[in-house]
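The chains shown are only part of the set, and none of them has been moved.
Letters A and B mark the chains as written, and numbering starts fresh at 1 in each.
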Amino acid sequence: MKVKYFAWVRERVGKAEETVEPPADVRTIDDLIAWLSRRGEDYAYAFEKPKVIRAAIDQAHVKSDAVIAGAREIAFFPPMTGG
Amino acid sequence: MTIAATIRIQQGDFDVAQEIARLSKGRTDIGAVVSFSGICRGTEDSEPIAALTLEHYPGMAEAEIKRHADEAIARWPLQGLTIIHRFGRIAPGENIVLVVTASSHRQAAFEAAEFLMDYLKTNAPFWKQEESARGKSWIEARSHDDDAAARWKKS
């Protein structure tokens, strides 16, 4: 699945998007954050406070317990500051 | 009568007057037009800034704004609705965002515009970075914006 990062999450991870293949036991957004955090220091830094991270599955906001099965595109970003 | 909102996510500036005119010109069924323009200020938390840079999530930004526009059209008797949000680098004094609502009823026009601005501030996938003498930094979300958005939740 494709994973996208925005704003300071993007800056900390060091890339805007990538394709990942998490193992089957990575079921939810929370699981995916934990799994990504173990990929390296940059990821660990980006996700150091998982509670402030917002997520979207296929361009719709989801909560952190949302199931990721079937998702084509998952995005992580800080709280929005538009308007 | 169901109307369709005009939604634009763009790098370039917009013309408030033209957008107001486009909704109301030549029509005699509109009694009230409300416009909200959000403008880049020269300070953030009393510190001077050189510019803002707005990052957005292409695709999701349009979809999110469309969902909220449709909700506004369902909740208030609107006869016209335009939402424009810019991205990229924006200097102090320049436009950032525009919401224009047209209705027969002034309260509907006011409420729908406020509802949409509150949601754009908290739920539309845009992020503001400021440039100042101290470098670049991401602007933090404000809890009073969340409070403003929460007042529209149906209980």
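Everything that follows uses one rule, which is that contacts are C-beta pairs under 8 Å (C-beta built on N, C-alpha and C of every residue); 3 or more make two chains touch, one makes a residue touch a chain.
It should be emphasised that the depicted structure is a prediction, and the values quoted were computed from it without experimental measurement.
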Since each distinct chain appears just once in the view, could you give the copy count per chain for the complete assembly?
-> A x2, B x2
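Heads up, the rule we're going with is that only the chains that are shown with their structure count from here on.
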Chain B residues within the chain A interface of the complex | 38, 54-57, 59-60, 63-64, 85, 96-97, 117, 120-129, 138-141, 145
Residues of chain A defined as touching chain B within the complex | 4, 6-8, 10, 56, 59-61, 75, 77-83
